[in-house]
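Below is one structure. I have some questions about it.
Every protein chain except one is present and positioned as in the full complex.
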Amino acid sequence: MAKGRVRFYSDRCKACELCIKFCPKGALGLDKKNINALGYHPATVVDPERCTGCGTCALMCPDLVIEVERE
Amino acid sequence: MAKGRVRFYSDRCKACELCIKFCPKGALGLDKKNINALGYHPATVVDPERCTGCGTCALMCPDLVIEVERE
Amino acid sequence: MAEKQVLFAGFGGQGVLSMGQFLTHAALSAGKHVSWVPSYGAEMRGGTANCLVTISDEEISSPVTENPLMAVILNRPSLDKFENKIKPNGTLVVNSSLVDREPERDDLKILKIPVNKLADELGNPRGANMILLGAYMEKTQVVEVERTLEYFDVIFKGKKEEIIQKNKEAFLAGIEYARRHW
Amino acid sequence: MAEKQVLFAGFGGQGVLSMGQFLTHAALSAGKHVSWVPSYGAEMRGGTANCLVTISDEEISSPVTENPLMAVILNRPSLDKFENKIKPNGTLVVNSSLVDREPERDDLKILKIPVNKLADELGNPRGANMILLGAYMEKTQVVEVERTLEYFDVIFKGKKEEIIQKNKEAFLAGIEYARRHW
Amino acid sequence: MKVVAKRPESLYYKKFHYCPGCTHGIIHRIIAECIDEMELREKTIGVCPVGCGVLAYEYFNCDMLEAAHGRAPAIATGIKRMLQDNFVFTYQGDGDLASIGMAEIVHASARGENITVIFINNTIYGMTGGQMAPTTLIGQVTTTSPYGRRPELTGYPIRMAELLATNEGSAYICRTSVHNPAHVLKTKKAIKKAIQTQMEKKGFSMVEILSTCPTNWGMNPIEALERVEREMIPYFPLGEFKVKE
Amino acid sequence: MKVVAKRPESLYYKKFHYCPGCTHGIIHRIIAECIDEMELREKTIGVCPVGCGVLAYEYFNCDMLEAAHGRAPAIATGIKRMLQDNFVFTYQGDGDLASIGMAEIVHASARGENITVIFINNTIYGMTGGQMAPTTLIGQVTTTSPYGRRPELTGYPIRMAELLATNEGSAYICRTSVHNPAHVLKTKKAIKKAIQTQMEKKGFSMVEILSTCPTNWGMNPIEALERVEREMIPYFPLGEFKVKE
Amino acid sequence: MEKVLMKGNEALAEGALRAGCKAYFGYPITPSSEIAEYMARKLPDSDGVFLQAESEIAAINMVYGAASTGARVMTASSGPGISLKQEGISYIAEAELPCLIINISRGGPGLGGIQPAQSDYFQATRGGGHGDYHVMVLAPASVQEMMDFAIEGFELADKYRIPVMIMAEGTLGQMMEPIILREPVTKFYDKPWATTGCKGRKPNVITTLHLPPEELEQRNKHLKNKYDEIKSKEKRAEAFMVEDAELVLVAFGLMSRVAKKAVIEARKNGIKAGLIRPITLWPFPDQHIIEAAETAKIFVSLEINMGQMVEDIKLALNGRAKADFYGRIGVIPNPEEITKVVFGIAEREGL
Partner (left out) sequence: MEKVLMKGNEALAEGALRAGCKAYFGYPITPSSEIAEYMARKLPDSDGVFLQAESEIAAINMVYGAASTGARVMTASSGPGISLKQEGISYIAEAELPCLIINISRGGPGLGGIQPAQSDYFQATRGGGHGDYHVMVLAPASVQEMMDFAIEGFELADKYRIPVMIMAEGTLGQMMEPIILREPVTKFYDKPWATTGCKGRKPNVITTLHLPPEELEQRNKHLKNKYDEIKSKEKRAEAFMVEDAELVLVAFGLMSRVAKKAVIEARKNGIKAGLIRPITLWPFPDQHIIEAAETAKIFVSLEINMGQMVEDIKLALNGRAKADFYGRIGVIPNPEEITKVVFGIAEREGL
């Protein structure tokens, strides 16, 4: 199903979770295993297969963390 | 006909002529023969008989020159 | 000519400042050093106005003074305020139409003229100041009156012809008055 | 006790200022002279924060210093900034969860503790600062830890019981860690 | 004989410094009459502007203050907050209120500050000698719009009554004129209503009064009144813009 | 693969200093996207406020100035009058624009000043730690309204879009929100329209954007977005309030 | 006596309340905002008025209005906000309205930084507004003094009908120290000049307009006489180890405590150092300087700016001794740094 690819520049992420909340496919989540230099567990793709490349996550991200590509 | 009496404190008058303009009876005019301490020919009653004591002149006088009484 | 300082004083609406400006222009045209210092106060309506004109053959150091040589007084409050400031043996010109008392000093040369009356007679009530100026200049010759008449149009440059004419008439009436009465 | 100055430094959100305040309160309760000087900057979000606590038996003349005796460091930028400022032979306490490099100075007593990890384990991620404080106080006894525990409720006066409890737990966990590892 | 017109107690009998025919004088008188009739003189604190009304404290027979240019609403706020049962008014020109004092007036209104503002709109800066005001009409020549006010350079005259009426805190907002006897009487009524609004603690009240400046308009006083009717009222419509019940 | 979302050229890639989830960041990005898409970067001069947006000059990749608190519209006016073909915008918070800067914004609008104002309404002073703003909602707790904002003490929140729409000089006035993807897209459209308005020299344009301040609201970022929808939009209705043709 | 740990800004606000402050008007700005916030919480308890003004300009004019009713009122801000208040302060000084104005200072010029500074010294002592006027300026050095000077400030303001400014470095407003809470003030001054409605008396007028030059000159002379009286009675300073000092540091505010530490260090090393701490910045305690000049060869003004108070020291000295300057900006220099400076100067001067 995946037609999209999202890339996270995790060092910028502040774990606000807006991308997670608004991803229509529920493809995103926080990476509880990592802490970035800003002190946060950054957001990441938990289920890449679901991503349609709709761009909503990037649209809502306040910190320019996400780049999205679509087939 | 006169039912009114107007009194002019002429030393205050600046000859703006508003009283003259708005007197419905045409009872007022400038006193060309006198110059007050302010340097103006003050307004005065030229035809006391016409005055009805309506108070319009005093209403429009910006300088508190006029007192009006009515029978 | 030594430095001469002339004060003009009256109500705001009496054209006191422009009298002074006229004299200043005239003196400049006559090749003098000049300065014109007004009291100012557009922030306050209805007060008195005055200006001080200095005319000199040399560079003017101080354009202000408290003791002018001459004073041209257009109303009573100005007389009260300035009579005692005039230099000893100076000149005092008074508009007798509006000044209802005699000057008190006896060392001054006193020149009286009922300019409001004269202006009314001339049918030009706003010309009172020019009448006074004409008379004053004719009498004192602080600037030669003849030269001033030559430069009249230059001084009033930019004004309507009709206005210049009315002013000239008033000015001439003043000269006339001075010749007859002073 | 001579004057001791302790610096707390980390991200704005790490509770650095309240760590310092807690220590200040504790020292005051223990009868010491104290002062607490924060870096401030609510005008700037997302920066680093620090505060300097001075504890002394005598009146404190200067509450500021550039060279504290001890530093409690919660993140990497703070280590970079303050490592070289610590007094010779001073103490450096480091949050090894977020500081990814070794201190460079070899004269300092260095105490490391992974407080974010410990806090996560404790199920109280916001308790990291109290863990660190507990460990630090237990080890250094700048203020007697026992007395501090006595005054715990007084220091947190006005706070919800639940919150006090959580803080106390974290503080105790820190003490525990210090006893075991340092 | 019955006295029809007489100077109000709330004014001293000092001569006004205003120019001949300037309607500032009419407005002073009717404010004083309202204060007399509502028996508020001893409770009144007035705040003067910087503008031709700057010396109003020499005329009103009650406690008065002189404010910095444009700041009368802030000063009135300070007073009213301390003396909540007194009657506090400001008297302000269009330069004072609509130009330099814009922030203060908008916020006094937004806060629903219990003060009464008498706003003298004469489309010009009178006191300083005839510069452009925010209320100057398109095409009007002033010393700082010597070629006539041009909208592409300076925009359009601000309608303060309408603007302030958008604030919830405004309880009574009205625009009147004093260009003839009927409107003088209407203005007086509006001022009373504004005062009432304050005394009932309903919030901010303002009467914007179209006024003349014969001197700086370069007109005689009667022409000036005619201009109010001919040019000002069409752009600044009269009426009540906000009446909170 | 086609790039769907990527950082715009008109932003540097410097990390924002904003708090987690603060919508200032979203708004920065969409402004930059508009500038990119309209190819205006090299013609743009932006003016930052004092407020959380104070450092915007470190993020925008174009000529930028930092203004004194509230004065951005005056500074923008000075710039625009000298450079009439450039694109000049201000970025201002609600404390900056609606409190201290009230006079400047009302007059910029009244003058029909050809500038574009991006107005971030988050009902609070973010930068200084959460004091009341003129836009703070009734009941809202802030550090200077610790018992909740009470209308009898401080009046009612000011609706700037509605207020400025009363000025003839306003050419495009609109209120939008960024609390969900659809509204982010609408906001972007509005910003473009505002820019267009300026480039066509039609007059003053402003987009008021409802924004969040999770930190000072004491909420997490998602709750904050919900508050925008639940509490702010009912008082600050979205839509276009003035569109000059 | 039990001591309470308080922030400087809060101690100041609490002091103002204890002095009977009935109204606060202000606009938030770092590092002063806690004063407003404290007042917002506490003033309602005593039926006082807290109002966040739309701007510093509105705030100072609200102070003008409220002070004119006779109440004790105040405002607080920092550099940029104090600049905006200049017109209002000039008006208040002329109208002789007592009030308290707080400047919790930060670094400038422009927006500058929010860190501590003393670079508004000239603005405070020379009247940054137009015209010949002064405000009294008090410079506390501890959190305790933040409270004490708020109380004292209101007293002086009422006594002389003068605006009193308290100027403190941002750090002093932000830091915490234990303090003794003062007793509430219960005696207040009569203010027959207040505009409260003229019931039972002639109307009062408060104005600063004096169009006739003679009247204006008279007012200015009246103010000057008052300022001269204040100068003769109210100059205050703290002197530390100056009796035999050859090198005298001069520093005010929190900075003076750093200086004190440096003096102690210097004495330990045999340098005869001393400290004068001006408590009133205006009027400047020149007499203290002059007296110290009997032994001192050099004075060093320590300031968190580029050199301002040093002019007042020079004016006081009038050539009697040398005056030097050492300054930083945006940071309070540390005792270590100042000690080094003192050693350096002592060596240079052969002391």
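Per-chain numbering from 1; labels A, B, C, D, E, F and G assigned in written order.
In this text, a residue touches a chain if its C-beta (ideal position, glycine included) is under 8 Å from a C-beta of that chain, and two chains touch if they have at least 3 such contacts.
These figures come from a predicted structure and were not determined experimentally.
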Field: Contact with the hidden chain (one of G:26, G:48, G:65 or G:79)
entry: G:79
Task: Mind listing the chain G residues that contact the chain we can't see here?
output: 57, 78-80, 82-84, 86-87, 90-91, 93-95, 105, 107-115, 117, 119-120, 122-123, 126-133, 207-217, 220-221, 223-224, 305-308, 311, 314-315, 317-320, 328-331
Message: Could you pull out which residues of chain E are in touch with the chain that's been left out?
response: 50, 54, 66, 68-70, 95, 99-100, 102, 125, 127-129, 131-132, 134, 143-147, 153-154
Query: In the full complex, which residues of chain C touch the absent chain?
result: 21, 24-25, 28, 33-38, 40-44, 60-67
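The working rule: only the chains that are shown with their structure count from here on.
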- prompt: Looking at every pair of chains, which has the largest contact count?
  reply: E-G
Query: Taking all residue numbers at the chain E/chain F interface, are over half used by both copies (same) or under half (different)?
result: same
Statement: If chain centres are mean C-alpha positions, then the most distant from chain G is chain B
Query: If you average the Cα atoms of chain B and of chain G to get two centres, how far apart are those centres in Å?
result: 60
Query: Distance-wise, how many Å sit between the C-alpha centres of chain C and chain E, to the nearest whole number?
result: 40
Task: Could you tell me which residues belong to chain E and also touch two or more other chains?
output: 16, 18-19, 22, 54, 103, 107
- request: Spell out, as numbers or ranges, the residues of chain G touching 2 or more other chains.
  value: 30, 33, 51, 54-55
